[in-house]
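Mind having a look at this structure? Questions to follow.
And then subunit A:
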Amino acid sequence: MNEDIIFTNLAKICGTKNVSKDPKILIKYSKDLSFFKGYPPLFIVWPSNTQEVEKILKFANQEKFSVIPVSSNSNYRLHGDTIPHNNNCGILDLSKMNKTISIDRKNRVVMIEPGVTFADIIPKLQQKGLRLLLPLHPTGTKSVVSSALEREPIIIPRYHWDSSDPLLCTELIFGTGDLFRTGTAAGPGTIKQQKRSGQAQVNPMGPTQFSPFRLIQGSQGSLGVVTWATLKLELSPTIQKLYHYQSSDILELLEFQYELLKYRLCDQLFILNNLNLACLIKQVPNEIRDFAEHLNKWNLIYVLSGRGKLAQDKISYLEGDINDILKEKKLKFSNQSNLIQEESILKTLNEATPNSWRLRLSGAYQDLFFLSSYEKITIFTNLVEKQIYSDLGIYIQPINQGTSYHCEFDIYYDPNNNNLVDNVKDKFLEISKQLMDLGAFFSRPYGILAKEAYTHQSAENINALKKVKKIFDPNNILNPGVLCFDN
Partner candidate 1 sequence: MTTDHFPEEEYQRMIKRCVRCSVCKWIPQVQIKSQKYASACPAIDIYNYHPYSGGGKIILALAYEMGRIKPTEELRDIVYKCTECGNCAIACKYMNTLEPLEIIMRLREKLVKVGCGPMPKQQEYIEVVKKLNNPYNEPHKKRTDWISDDIKLDPSAKMLYYVGCTSSYRRKEIAIATVRILNAAGVNFNILKDDEFCCGSPILRTGEINTFEEFMNKNLDMIESKGIETVVFSCAGCYDTFKVDYNLRRKYNFKVLHTTELFDMLIDSGQLKLKKDVPLKVTYHDPCHLGRNAERYEDWDGETIQLMPLVSINIPPKSKRIGTKGVYDAPRNILKKIPGLELIEMERIQEYAYCCGAGAGVKSAFPDMALKTAKLRIEEAEDTDADILVSACPFCSTNLQDGIQDSGSKLKYYDISELILIAMDIEPKRSNKTTNEVI
Partner candidate 2 sequence: MLKKEILKEFQDIVGSENIDDGDVMTNAYAYNWCIEFVNYMEGKDPIPFSPVPKAVILPSTTEEVQKIVQLCNKYEIQFKVQSTGLGPWNQPSTDNSIILDMRRMNKIVKIDVKNLYAVVESYVSGAQLQAEALKYGLNVHMPGAGPMTSPLASHTSMAGPGFTSPQTGHSARNVLGTEWVLPSGEILRLGSIGLKSNPDWFSGDGPGPSLRGIMRGWMGTKSGLGVFTRVAIKLFPYPCNTKFIARGHAPMYDFEIPDFIRAYVVDCGNFKNLEKIYLRINEEEIALICSHMSNFAIMAIFSYTIESLMDKIAFGGIKKPLLVVIAARTKREFDYKQKVIDLLMEELNLTNIIGIKYDPPSNFYAECLRANLGYHGFIATGGFQSTKGQCDTAALCIRTEKKNIPIKKNYIKREVIVNDFGEGAWMTSYESGHYFHMEVPTLYDQTSLESVKGMAEYMELSNQLDLLKHLGIPFFIEGDKLHDEWGPLLMNYNKWLRKIKEAFDPNAVSDSGFYISGKNQSDLKNE
């Protein structure tokens, strides 16, 4: 393969301004906040539309080089999944594909390109009385489509009907270079024709007897490149009432949140330890540490929402039912919202942050996350806490309407302290392994953890995934080496 020929052809496809092999630019994509050590990319290409992406992938198949799709041009990449695993790889940076194609209030759906960020879209939606289903205070520069493709947990679990939410339909190019649209976007008809017949690409299932969008989700760009997606929206509430309960015993908070979610009584709902709540609210390290000291170890945050004429009526009934639960379960919490300004925390729940809240404490972190059943949360928290004594943030998020829990452990550290970095890396790996042995389900295995995660999974699963890879990316041109798709 001749790199120059490749570069020239890419320039022909996207324009010379949209391809680069400038080492100063390449270096940004060669590393990230993870411990993964890969290769620098050979080039970066910025397509502007679907047709260019299609051409690029067809070309890649022809010339047998790899590409890794990334959706945001920020430097804030976390998990090693966008760093090349070989020296034959370029970066397909989709950040210039950043159109908000349509916002549909009636059908509560938005259609966006992968380059659209949280900072872009949230205000646009707010203007129309709509809201995205957000992860916890997302970084503004993060790609919304990426977040959905990664199955990042959302903070309103009652709206999390399926693990795939809020992702609906997609347009994508498979690794073969074939264009495809998933769900009802597949047709019949073009998107324009579908819209004319009243459709809004809101049914993600299909077409017919398979749901390829589920294969693309979680694939870390190794099966297809999404060029637009529709995402579910909800209506913005007119009243939001925040509750913050604290306890030294996570079990009683877990018990309570279970009831809240089982009966669909609240919107946002999650548990943070004191450090993570402090990181979320405060901006600078000493304020964070100081505030954390004032908080109880475990903090449950939930929000009651109402909308329209009967907003207050709704809040009243929810409060009444919740009080009944508290009485029945003999739980005594008091709303600690006087410790934190309701407005400030609601802001974190409804908006993006320019810089990751997880970076505020120490400048770097490793997030160790997996899915767990209700019963095992405390087993896992105990295991991690026994081995990481300080600067450990914990975030427990019920997902999929309470059928499982995203458990996240944020190990904060100073990236300039090399000893600490090595120590964190060792612990990260060791603890992950222990967690896996105990049944922690690493459903989104990134970077250095992926191999280990797959050794804990049955061989049949891996064989099946490899078959899928062979179908949709037989020449292994998309992000080779991630997950269980070895080079």
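In picking the candidates, the idea was that all candidates are chains of the complex that A comes from, given by their letters.
Rule of thumb we're sticking to: a residue touches a chain if its C-beta (ideal position, glycine included) is under 8 Å from a C-beta of that chain, and two chains touch if they have at least 3 such contacts; residues count from 1.
What you see is a predicted model, and the numbers here were worked out from it, not measured in a lab.
**Student:** For subunit A, which of 1 or 2 is the touching one in this complex?
**Tutor:** Considering all copies, subunit A is touched by candidate 2.
**Student:** Could you list, by residue number, the parts of subunit A that touch candidate 2 in their complex?
**Tutor:** Residues 106-108, 151, 161-164, 178-181, 184, 186-189, 193-194, 196-203, 205-220, 223, 232, 235, 258, 262-264, 309-310, 313-314, 316-317, 320-321, 324, 371-375, 400-404, 436-439, 441-445, 450, 453-454, 456-458, 460-461, 463-465, 467-468, 470-472, 482-484.
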